[in-house]
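This is the structure I want to talk about, given as structure tokens.
All protein chains but one are shown in place.
Labels A and B are assigned to the chains in the order they are written; within every chain, residues are numbered from 1.
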Amino acid sequence: MEITRLDPGPRMSEATVCNGIAWLAGQIAEDHPNAPVGEQMREITARIDAVLARLGSDKSRLLSATIYLADIGDFAAMNAVWDAWVVPGHTPARATVEARLAAPAYAVEVQVVAALNG
Amino acid sequence: MEITRLDPGPRMSEATVCNGIAWLAGQIAEDHPNAPVGEQMREITARIDAVLARLGSDKSRLLSATIYLADIGDFAAMNAVWDAWVVPGHTPARATVEARLAAPAYAVEVQVVAALNG
Partner (left out) sequence: MEITRLDPGPRMSEATVCNGIAWLAGQIAEDHPNAPVGEQMREITARIDAVLARLGSDKSRLLSATIYLADIGDFAAMNAVWDAWVVPGHTPARATVEARLAAPAYAVEVQVVAALNG
């Protein structure tokens, strides 16, 4: 039951790993606050790709995703980026709900669980 | 770290399995939009039963449940169906919060994690 952590900060870690399963921190578009939801999703999916790459994994190994939209009216615009990003045949289980986020500048937050390789 | 998936669609899978743990997609009452929350919960719990059965598992092996209610005022009506459905002595950890869902027709969404058998 060894635990490894990526970028363990004073408040949270970017990711934690145990038994070959990785829990990622909820990702937001820190570089694109106030941008349209599609642009925020492109940053978020790139961030998830980067974290998974550092873990030696990738988006084809996502197990679960929870998507929080500040405005559920952004559902279609969020999905446009999501659908283009995920790997057909290797999509995670998913739930999407509306929730206000830590700052009004953020339109969407995505929290995923993934499997490592090997 | 093999991953198996149930009904992997272009957007999400019905369930993903790794290390004997199953993550299910958030279940909504697709056949009973706009129905009272109790009726929606009956469909949702039947859907979870069906997915778990296809995985060779069942509701006595639920590990975790997150319940999203579009109106937290439906808490008691949701619980009436939940309490009758779960297996005494084998209940999951659970959290219930209010969140607007993908369409206003849906009163509740339930996201579970379960263990396989064997």
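Structural remarks
Criterion: contacts are C-beta pairs under 8 Å (C-beta built on N, C-alpha and C of every residue); 3 or more make two chains touch, one makes a residue touch a chain.
Here the structure is a predicted model, which means the values were calculated and not measured.
Residues of chain B that touch the chain left out of the display are 19-21, 61-66, 72, 75, 79, 82-83, 86, 88-99, 113, 115-118.
Seen across the whole complex, the unshown chain contacts chain A at 1, 3, 5, 8-16, 18-19, 21, 23-26, 66, 68, 99-102, 109, 111, 113.
In the analysis below, only the chains that are shown with their structure count from here on.
Centre to centre, using the average C-alpha position, chain A and chain B are separated by 21 Å.
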